[in-house]
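Removed: one protein chain of the complex. Kept in place: all other protein chains.
As written, the chains take the letters A, B and C, and residue 1 is the first residue of each chain.
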Amino acid sequence: MCRFLAYAGDPILLEELVCKPSHSLVKQSLSAVQARTVTNGDGFGIGWYGERPEPGIYHEVMPAWSDENLLSRCANVRSRLFLAHVRAATGGGIARQNCHPFHHGRYMLIHNGQIGGYARLRRQLESQLPDALFEHRRGATDSELLFLLIVQQLQAGMPAPEALRRVLASTHAAMQQAGIAEPLRFAAALTDGDTLWAIRWASDDQPPSLYTKPQAGGWAIASEPLGDDSEHWTPLAPGEMVRVWRGEMERVGAG
Amino acid sequence: MCRFLAYAGDPILLEELVCKPSHSLVKQSLSAVQARTVTNGDGFGIGWYGERPEPGIYHEVMPAWSDENLLSRCANVRSRLFLAHVRAATGGGIARQNCHPFHHGRYMLIHNGQIGGYARLRRQLESQLPDALFEHRRGATDSELLFLLIVQQLQAGMPAPEALRRVLASTHAAMQQAGIAEPLRFAAALTDGDTLWAIRWASDDQPPSLYTKPQAGGWAIASEPLGDDSEHWTPLAPGEMVRVWRGEMERVGAG
Amino acid sequence: MCRFLAYAGDPILLEELVCKPSHSLVKQSLSAVQARTVTNGDGFGIGWYGERPEPGIYHEVMPAWSDENLLSRCANVRSRLFLAHVRAATGGGIARQNCHPFHHGRYMLIHNGQIGGYARLRRQLESQLPDALFEHRRGATDSELLFLLIVQQLQAGMPAPEALRRVLASTHAAMQQAGIAEPLRFAAALTDGDTLWAIRWASDDQPPSLYTKPQAGGWAIASEPLGDDSEHWTPLAPGEMVRVWRGEMERVGAG
Partner (left out) sequence: MCRFLAYAGDPILLEELVCKPSHSLVKQSLSAVQARTVTNGDGFGIGWYGERPEPGIYHEVMPAWSDENLLSRCANVRSRLFLAHVRAATGGGIARQNCHPFHHGRYMLIHNGQIGGYARLRRQLESQLPDALFEHRRGATDSELLFLLIVQQLQAGMPAPEALRRVLASTHAAMQQAGIAEPLRFAAALTDGDTLWAIRWASDDQPPSLYTKPQAGGWAIASEPLGDDSEHWTPLAPGEMVRVWRGEMERVGAG
């Protein structure tokens, strides 16, 4: 499993959430509390929007806790919308290509969870992608594949919440058809550079943890509370999806 | 393009070919002479057979010329059969998973060349692999894919020379069917830990360079001569394949 | 030797100089023209000033030409003053700690050249540093040491041009005293986040190359011209030092 955070609101220095809090994402890379794996040291990534429609991306295979580049970048980049992720590899190998966020054009995704029985389903799911998207497949993870499947729906004009639900449903259906008993789990944040969506979902009753908190004229969303302020963090209910836009968060549809 | 070398013969320290010659593979990583790219600094790999049937493998994304681990390893590992490769990435990203040699069980391959129009053919070629082999696909390169297609034939009992020819023919046929005009080029060394095969082939008239030279009770095979001894290196003819076994090299079939 | 560039002027995206020109610094990392070493693939670094007095820093041991993080960062960071450097290691090993720019507080330096006989002089020069500065010594290069010696003078209130001349003179004197015949060579750019100084100097008649060119309401300074526009780049004379401040460049003192 992994740990992540997303932010949308007034422009803030990345370090405000990534590095400085007492239980920041960097600290979670060394010792997560609510994750199935304590150590999330198999690489990390951040993506942020600046003055361009496409995000800037930084992927690294080193543990987040020991990367001075990350500290320096987070102290010097200010953004109104960014995603950050520390990885505990469950498959796909240690490589920058397997680090989150995954991005395509203006879209970005970070994910915590997995496709049960992925090895058996991978080619079937990949075959659903159009050539133009498959060519952007760079790594080997189930997360990147889910992202490209979602982008496919977005490019076809489907709204993001529907695209997320559609891909989860079709992936789960494919798993069932293949007789896979392991669950599909999906806590994630998706953005187009303007709106931020987050979802906490699983095909069983154990969706990965996900919390929200008002922050700097906007909202922070994280796998676990970033500080000693647990009381200010609200867990998403299983199946719940939220949307952050222009500083406001609202619930989107039902599980 | 890339540069590689293969050796089969009396056990020698890897450094005898990888590091010490005046135009060693390490030096070729910085300045190759007969390659389309002078610099082959996008990672490297070595694989060698010791006391086990499966090879030891070392993959690294750093340039070979600056990796002290490589020097130390080559000065301390002695082997009767090894492959080494320095990479100039043409696709697939910089990652250990995209470094040669590719290996599966006791088989290993190093490759210089490419599948023309690979991005369009990748899924079609991947779909030909059985699940058990596809699960071993770790990177994104055409070289790894060709290797797994060859292993598929070897596992089905086909002799290596036939497996190589078969996969090249079927891949080229798929390229033609897809209307791809770019060539398939394939200079490679393949081994099962006992016999070493090398082939210099292309669907057009420009196969990558490949040379052989008697060495220490066996044979060295390399993309370009390793020293000032060009006169002792014999180029393979276009389409030619050779086999090294028990210190003897012989030509295998026709182009 | 190495290649570098410095810029001070209107805020521009880093990519305008680092990545986009036909002979950009990234391209020089693979094939420099005027350097003693064609390949500068032993790591790189960039430092840029944003909204803080201290610069943001990115150091990486991978070659610049293959680092996607670098491209993404340069496409998304805009700065009014930045330094960038690609390294061809002459000593000190491949490590982030040995990558330029070196920085301390608001000061930053990039350097091309070397202290002749450095190994014999290193401790003597290090012993001149006060504890507080020596504790910031992180790597093993002569460049970092020269930087800290310069910072020592700057912290004592000496103007930058004088500090540069002073440290070069005292270092050269120490070399002569030790009977070192090899030259001291020093093409460099130094900044306090406000003013940019550049110098082309050597104790013999072969100072490393250094050029200037008006650029976007300011000036670019580079080891060699960045594009097909050689006619717009003016070489510094041996011994020459320049200063860029508020968009204007002027010559500072004599060699």
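As a convention for this text, contacts are C-beta pairs under 8 Å (C-beta built on N, C-alpha and C of every residue); 3 or more make two chains touch, one makes a residue touch a chain.
Keep in mind the model is a prediction, meaning the values are calculated, not measured.
Interface note for the absent chain: among C:E51, C:E135, C:D205 or C:E231, the touching residue is C:E135.
Of B:K20, B:R78 or B:R166, it is B:R78 that touches the chain left out of the display. Although one chain is not shown, part of subunit A still touches it, namely residues 30-31, 38-39, 41-42, 61-63, 65-66, 68, 89, 93-94.
For subunit B, the residues touching the absent chain in the complete assembly are 48, 50-52, 55-60, 68-69, 72-73, 75-78, 96.
Taking the complete complex into account, residues 93-97, 119-120, 122-123, 126-127, 131, 134-135, 137-140 of subunit C touch the chain not shown.
One rule holds for everything that comes next: only the chains that are shown with their structure count from here on.
Inter-chain centre distance (subunit A to subunit C, centres taken as mean C-alpha positions): 39 Å. Within subunit C, contacts with two or more other chains are made by residues 68.
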